[in-house]
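All protein chains but one are shown in place.
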Amino acid sequence: MKQEPLTVVRNQLIALDTYEMVLKGEEIPSLVQVGQFIHIEIGEGEEFMLRRPISIAEVNDEEKTMTIIYKVTGKGTHWLSQLEQEGQLNVLGPLGNGFNIEHHNHDHILIVGGGVGVPPLYHLAKKLSQHNHVTAVLGFQTKEAVFYETQFQQFANTKITTDDGSYGYKGQVTKVIEKLNQPFTTYYACGPSGMLKAVQNQMSHLNGYLSLEERMGCGIGACFACVCEHTNDKGYVKICQDGPVLKASEVIL
Amino acid sequence: MKQEPLTVVRNQLIALDTYEMVLKGEEIPSLVQVGQFIHIEIGEGEEFMLRRPISIAEVNDEEKTMTIIYKVTGKGTHWLSQLEQEGQLNVLGPLGNGFNIEHHNHDHILIVGGGVGVPPLYHLAKKLSQHNHVTAVLGFQTKEAVFYETQFQQFANTKITTDDGSYGYKGQVTKVIEKLNQPFTTYYACGPSGMLKAVQNQMSHLNGYLSLEERMGCGIGACFACVCEHTNDKGYVKICQDGPVLKASEVIL
Amino acid sequence: MNLNVSLGEVELKNPVMPASGCFGFGKEFSPFYNLNELGAIAIKAATGKARYGNPTPRVAEASSGMLNAIGLQNPGVDGIIKDELPYLQNYDTPIIANVAGSTLEEYVQVTSKLTDEPAIKAIELNISCPNVKEGGVQFGTDPQLAYEVTKAVKSVSTKPVFVKLSPNVTDVVAIADAVYKAGADGLSMINTLTGMRIDLNKKKPIIANGTGGLSGPAIKPIAIKMIHEVRQQIDLPIIGMGGITSTEDILEFLLAGADAIAVGTANFKDPFICKRLIDELPETLRQYGFGSLQEVREQGCHNQSILL
Partner (left out) sequence: MNLNVSLGEVELKNPVMPASGCFGFGKEFSPFYNLNELGAIAIKAATGKARYGNPTPRVAEASSGMLNAIGLQNPGVDGIIKDELPYLQNYDTPIIANVAGSTLEEYVQVTSKLTDEPAIKAIELNISCPNVKEGGVQFGTDPQLAYEVTKAVKSVSTKPVFVKLSPNVTDVVAIADAVYKAGADGLSMINTLTGMRIDLNKKKPIIANGTGGLSGPAIKPIAIKMIHEVRQQIDLPIIGMGGITSTEDILEFLLAGADAIAVGTANFKDPFICKRLIDELPETLRQYGFGSLQEVREQGCHNQSILL
């Protein structure tokens, strides 16, 4: 966990309101575990007092870079979208506990992503595909919002759904998963909480992990902003510190 | 009075903490009367809710540019100092009533400036020098803070004083004025209020004009932030609207 | 989109007006746009006699806000009627006259002079100015005094009376309830919060008066909270204000329970702002799925899901 000024190598629109940004730095990129996130300072001065949590979508150790994919949904992500090459970003990270995947071998793994929940799963799919068989079901709102389909196809059998049916299957990811009817051993999901709940329900028979999101203050476990109910003794976890990846059977959404 | 985005043509350090900035625009520069000021928006977003009033030091009609000279004393002027060439500045102006000098002809005129009160007097000296004899007494804190000496010398018999005597005469401008012993017909002064008061006192026998400063809200006469006591019926003037240049014998400092 | 709004019997073309004290008596903004575009204009506070106000400096900056301690400088009610209203009469925009005073009698006297002016469509009773030593805010922080001054002003006013509430109170609903019971026709909320900045060089407050009123985006969440709270309990039209700089802000105020809104400090940063917000409002409403201001009201304050 470091605080470091990262340099913007690239920042480009890749889908509706969705940007891919490549960041370079000496320390943070080389520390990243798959599934972790970074906490990004927004703007100069005192207008924005909260950082923005964004997942890490990919890391390139040799180049000392990492990639994030973010959707412009408010003032902070709008500000990010305006950054130009060579711009600097104050980043705290990598934060949280990511996906623990070392034990997988020749497993048949399902990855389920929705919207801006897709990015952390890309890094995951790439890593998992080295020793496993991976299927990815990715849901988006509409055709223009779809991103990274070809990238996922390199590493996973990839199905796309859109809410309005303008691309790929129409409707929710759960409908597609139902039809797949395959012998998955584990699943990993990240996306809006409605989707996670549906997947958690549908796949309750399976070992699964969810990557959760919640509005955050500190991002490091100090402020209790980002808790989620949990079956552990305390009754809760802090998503920023104990998550964002958590065992699906243990979190109460 | 317009609101216009002006483009930064130049922004350079010319003395201790003091910057000269040249701004280009279609509308505002060509409207400027000598002695007026502009009201500058600071930063992006909502952190800075007040504009900064800065005097116009010179105008170039052909180039559609104007020059301001400002000292970094706080967050807003610091932000200004960081602007680079081609940067944009949201400017409201020109504002206020400047120096009325058309009636002068072959007059012997004294100009008294202190610190960042010097800039508006440069435009004035240049204009006056066309038909009059001009003497300028300019006070600064210290040697490193002196600016525009050679520029003034083109148009005026120029004396410099510094508070610490590190350059030119030592001490206050009033001491130098005392020694000049010349048959001035009018004086113009701009600077810190202590200096203006002293000059107003010393020169009470002479027709004089002061350019005043006060913390401002609107800059256009709507908020009553910038009033100054006055001998008129109402008992006050608004510096932004009725000033900044006012008859010395009528303002109560 | 039709932006008409009724504040009780006061009809506005749209819900956007400049806030009192931030727009003078209108004239200074007329070079920027036609004042007929505005939903209304709340003019600078009037007092019984002309007032010079507080010593300068009277304003200071703060993060996302500013402090002011103008101290109710104004030409006095007679001066306003003689020198300022005739100009405003040229427009068909309702004028809301902000009334201030040091004593109950002064409030009554000023109101009775203004109430029959045809340009004036409502009185805004300013019992919340934190910048004068006597009167003003004490009427706005004590429910009993708030009741009395409202009742007295109502008894002489032929125009609807909106009471402008102070946020510098433990229980804003108690004050709102008191003025409601005294017959107020509406509420304006919020006035500024009392604050201070200190000049590190001079080692004393920047504002000569010591304290000043904090306005601007910094106070927006406080305004939203108070409007929301009062909306649940008091059935009066509310003019909402405090830090509005965008049409999204306007929508936030309307959802919280305001019926119309006023823009104060932001006029200093962008003199065109009120007109711009009026022009942009329909598009913003559409973007968030609203076909009319009525729909905003239905899904906002009157929708139980927003109640707590």
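So that you can tell them apart, the chains are marked A, B and C in the order they are listed, and the count of residues begins at 1 in each.
In this section, a contact is a pair of C-beta atoms (placed from the backbone, for glycine too) under 8 Å apart; a residue touches a chain by one contact, two chains touch by 3 or more.
Nothing here was measured: the structure is a model prediction, and the numbers come from that model.
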From the listed residues C:Ala100, C:Ile224 or C:Ile278, report the one that touches the chain absent from this view. C:Ile224
By the contact criterion defined above, which parts of chain C meet the unshown chain? Give residue numbers in ascending order. 62-65, 67, 141, 168-170, 193-198, 200-201, 203-205, 210-212, 214, 216-222, 224-225, 228, 243, 248, 251-252, 255-256, 288, 299-300, 303, 305-306, 308
If you put the missing chain back, which residues of chain A would it touch? 1, 3, 41, 46-51, 76, 92, 214-229, 234-236, 241
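Just so we're on the same page, only the chains that are shown with their structure count from here on.
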Which two chains share the largest set of C-beta contact pairs: B-C
From the centre of chain A, which chain's CA centre is farthest? B
If you average the Cα atoms of chain B and of chain C to get two centres, how far apart are those centres in Å? 36
Geometric centre distance via CA averages, chain C-chain A, whole Å: 46
For chain A versus chain B, what separation do you get between their C-alpha means, in angstrom? 56
For chain B, jot down the residues that touch at least 2 other chains. 46-47
Residues of chain C whose C-beta touches two or more other chains: 63-64
